[in-house]
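Shown here: the complex without one of its protein chains, the others still in place.
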Amino acid sequence: MSAPHSDPLAHPEVQQGNALRYISGFITTLLLMFAALMLTIRQHLPYVSYAEAVTGLAVLSLVTQATLFFGLDISRAHIWKSLSLLLTIPLFIISVGLTVWMFQSLATRTMLMPAGMLQQPTLLQ
Amino acid sequence: MKIISALTWLLVLGLASCASGDYRLFHPVNLVAGVEWWSTLFEVGIMSLIIVPVALLIVWCLWRYRKGAGAAYDPEFTHSLVLEILVWGVPLIIVAICGFVSIRTIHAVDPYSPGVLAKAEAAAAPIDIDVVTTDWQWLFIYPAQHVASIDEMVVPQGRVVHLRLTSTSVTNDFYIPQIAPMIDIMPGMRTEDAFDAAKLGVFTGFSADFSGAGFSWMQFATRIVPPADFSSWVARAAASPNALSYGAFTKLAQPTVNEGAKISYFSAPDPQLFDKVVMAADSGVVYPVSNELTRSVANLEIGPAKPTGAATK
Amino acid sequence: MQVAIEGPWSPLFGRLTLDAIPYDNPIIIGTFAFAALAGLAVAVPVLYYNKLGYLWREWLTSVDHKKIGVMYIILGLVMLFRGFADGMLIRTQQAIAVGPTSPGVLGAQHGFLPPFHYDQVYSAHGTIMILFAATPILTGLTNVVVPLQIGARDMAFPYMNALSLWLTTAGAILVMLSLFIGDFSAAGWVGLIPLTELPYSPGVGVDYWMWAIQISSIGTTLNAINMIVTIISMRAPGMGWFRLPVFTWTTLSTNIIGLTAFPVLGAALALLGADRYFGAHFFTAGNGGNLMLYTNLFWIWGHPEVYFLVLPAFGIFSEIIPTFSEKPLFGYTTMVAATFAIAGISWTVWLHHFFTMAAGPDINGFFSLATMLVGIPTGVKVFNWAFTLYRGRLTFSVPMLWSLAGLFLLLLGGITGMMLAIPSVNYTVHDSVFVIAHFHCMVLLIGAAIFAAVAYWWPKVFGFVLDERNGLRFFWSFILATAVVFLAMFALGFEGETRRLDYIYDPAWRPMLLTEETGMGIYCLSIFFFVRMIYVSLRDRIPVPADPWATSRTLEFLTASPVPFYNFAVTPQVNARDELAWRRAHGLERAQPQAFEVIHMPSNTGIPFIIGMLSLGFGFGMIWRIWWLAGFSLLGIILAVIIRSFDKNLGYELQPEEVAAMEHNLATAGMFAEQPARIQLTEAEAH
Partner (left out) sequence: MATQTPPSEGVVLFHPHFAGHDQISARTLGFWLYMLSDALIFAALFAAYGVLNNPMGAAGGPIATQVADPVEGFWQTCAVLGSVATYSLGTVALKSGNKGGVMFSIVLAILLAFIFLGFEAHDLLDLLAKGDGPTRSGFLSAFFVLVATHGLHMLFGIIWMLVMLVQIPLFGFNANVVARLLNLRMFWQFQATIWVILYVYVYMIGAF
């Protein structure tokens, strides 16, 4: 907590900002999203391979954002941010992935009507 | 010495008070519960291979290395690879064994299709019963026998029973300690359960999942009877004057506390009653419990809340 | 989009009406009288000795991690008493209301608590014990001890430390308020779904429960951030990662769990709030809602939460057992590895709380295996403690006895836990009293660790010894009571008794219930001994040297007792893992720094307390749907945060002469000493 005698602007995290990285990060992410949009609009892929392709593009854009926008690397200034991110991503995947996997089985096991005929119940008088 | 005397006195008190009371879970009465009880015993046996020696080791260390006992004192003994391997390895082996047993027994007693009953199910066609839990009562519908009963489930001996369960309002748990594997009963959904009626007798079933103010009065009797008595029971139920249409059911499903689980019968229940209850819950029909009701349920002057069929959209 | 709610609503008072105050209920009136008396017993001396200013300057606006820690522990102890009183009511009600012929008084058909009141009591018991007793006490302990153990002067973010304290206090006040205004949730501490939905809990009870947990869990998340950054960036020079005390390691992994698990709880409760306030259909049975989603999201937080509580207990054992065996902890690296293995795996096991929710055999199988895997590191820890005892010189002081009792509770809890990990066993005992006995073994292990830690670090923090005689009596009566109540509860579990029963319909359970009731009597005796222990210690105040246990091993015992508010006059250089033991081995534990230096300290600030009380107003406003109160309180919080950002908060500096004077006369720097007004540094002085 002692006052930083050095000039705050000389701090490595301030000096880390660099225009080229941000612009290239911006453009790459946009291109990846545009590619995903094209896949979505043309709809020529079956659902499963489409989903995998778009997820691949999404992961690519997340990696570009992490490296170019956030500028994460394993240098002394960023080691704790990168490490904590690497430890949190599995938790993100576990909580979403396991839940969705679980609820697919729960849905089929607890749904009364087969998924197809789900019109408004007309049996009630 | 004070510690030892206290511990022994404690043990005596514990064992003495264990003697009273009937331990339902210790006496499984059918195949399904038998598997469950076996896996409990197996688990306790395997785990005590670790727990008991460690407890004895600790007690021995406490006695042996107490200050002033002059036992060997070695402050450098802080690491040994052999012990580390042992400490991680043995529990891993135990967990591997328990894991294998766990996976096997899950398939054996899976409420939806217990593996252990596969043979029995092939032998005789299972009896289908639809269970609908309302706010604090159990409704059992026998679609094949065209009868329904409240707070009593009668099953012929030697047959496999297959249940479809749903609730009108909140989540309950179908729990008959010595017989059926437990399964949640949720509104708007159909869960299944299955057990084999092996031994004659009357067994009390409870709801294990808390379901509101009248939860403590929500138990039902399960009677496993010889097949002849079962058909006479079905005849007696079919003779009951009140039929059970969906409209009658909505009145019956209003929050009421069935003090002492009084049994009542219905003849000719609506054949699609179960499906209608599920779809009604899906479309938002609720049986609200008013604030006053929860306060007054204590002294049981239950005026059914205004029968609101429609949900608060 | 105001959803239809039962009962009157006025723009001025929202749902608040006169009959929200249960003046007709003698139990609550009695509690109110007791609470009023206790309040007066504190307020009168404070006003009489004109200490209000002192309280505001030294405690309510303090950012000193030790004072915040002590305030956390006091809050935790008060809520522990409240939680225990709920426990007494539950056990007494169940002991009376057995069988149809049992007497019924106070409007109850059987026993003295009608279902509505009884359901609130056990819901409050669970919520309070876990979120408002155990969490604050453990947070308080880590707040006091960790900065001392790593040789730091304070936490990384002192202001945020005070903020998390006052947010947790606001949540606790809301829970206590629910006693006297309106009612508390009657749907269990887990918020059983769809019982917490509006049609089945029309009252404000569930809102009280939801907002109390939301506000206090924001405080806990902020504290987790604070603790992680403190441990990472504020260790003394020379303290590499493998020279870190084990209690600090467990605190680090605990707060990593806290940081990652509490947000999911916040989201689950927010979605439930959307259902109850705006008529959304997340968890409603109908209109496309999926009630199982709530159970899933709640327990994604639920299980990591119980490891969030048990890991500091393991850390406390790993500190106390080596100290009283006069031996370093056995297998330091495996203990640290086991701590992080527990933290990691605890994130993948949550489904064992609802094996019976119709998930398929393959999913139950996966989670059953994961649950068993998390038992291994716990087993490793027990082995390592046993090997620490081996060939040590054991002294059975009060902290050591508590830790050993904790070990045996862990063994019992462990074996029953592994039983519950197998679905086929779980199908017979799920939601039964067996499960309650299991997790009470684990929770009382945490209780034993808390009492061990209080006894262990009390002399260090307050500078006088905690009475040993009454401490022993408290220990023995507490352990005896635990054995009686929960062994009987295991037996009842095998008799098939389900949990949360207000009326017991099977008279065969009466003997066991009466055994549990006697156990509760012994608990009351232990509480009497606890209070007497505190009273005797405060009365005698026998001073204690810097290292009261003479064999303690870590850095916090290097400081004087009581610890001066700046902790270390000069930051120590760490040369070995158990620094104090290393210095004692080289005869250097008495060494003092040659010269003192300028110490820069953060200045006190009243804003955290104000934000705490504003969040209390916001919570109360949202509960009773007094929209103007909630709106203005929220606005007040946002403004307070922005105003705080305009404050330079550069702290103040202690000149070396002042430090030297304080080092010689420690009474002036201790916990209760009153510091002269400190003038904030100006911009120029700061550089």
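By letter and in written order, the chains are A, B and C; residue numbering begins at 1 in each of them.
Going forward, contacts are C-beta pairs under 8 Å (C-beta built on N, C-alpha and C of every residue); 3 or more make two chains touch, one makes a residue touch a chain.
Here the structure is a predicted model, which is why all the values come from computation and not from measurement.
In the complete complex, the hidden chain is touched by one of C:Thr61, C:Thr571 or C:Ser603, namely C:Thr571. Listed residues C:Ile5, C:Ala20, C:Leu106 or C:Leu293: the one in touch with the omitted chain is C:Leu293.
For the chain left out of this panel, the touching residue among C:Pro263, C:Gly360 or C:Gly636 is C:Pro263. Interface with the hidden chain, as seen from chain C, comprises residues 1, 3, 156-157, 160, 221, 224-226, 228-229, 232-234, 236-238, 259-264, 266-268, 270-271, 274-275, 278-282, 284, 286-290, 293, 296-297, 300, 546, 560, 570-573, 575, 583, 586, 588, 590-595, 597, 600, 638, 642, 645-646, 648, 663-664, 666, 683.
Listed here are the chain A residues that touch the chain not shown: 1-4, 8-9, 11-15, 17-19, 22-23, 25-26, 29-30, 33-34, 36-37, 39-41, 43, 47, 50-51, 54-55, 57-58, 61-62, 65-66, 69-70, 77, 80-81, 84-85, 88, 91-92, 95-96, 99-100, 103, 107, 111, 115, 118-120.
What we mean here is this: only the chains that are shown with their structure count from here on.
Averaging Cα coordinates per chain places chain B and chain C 32 Å apart. Note: centroid distance chain A to chain B, computed from Cα atoms, is 41 Å.
Shared interface positions of chain C, i.e. residues touching 2 or more other chains, are given as 292, 357-358, 360. Looking at chain A, residues 109-110 sit in touch with two or more other chains. Across the complex, chain A meets chain B through its residues 109-113, 120-121, 123-125.
By the touch rule above, chain C contacts chain B in their complex via residues 3-4, 6-7, 100, 104, 107-109, 114-116, 119, 186-188, 192-195, 198-200, 202-203, 279, 284-287, 291-292, 325-332, 334, 354, 356-358, 360-361, 364-365, 368-369, 372-373, 375-376, 379-380, 382-387, 389-396, 404, 407-408, 411, 414-415, 418-419, 421-432, 476, 480, 483-484, 487-488, 491-496, 498-506, 508-509, 511-512, 515.
Per the touch definition, chain B reaches chain A in the complex via residues 112, 166, 186, 189-192, 246-247, 272, 275-276, 278-280, 282-283.
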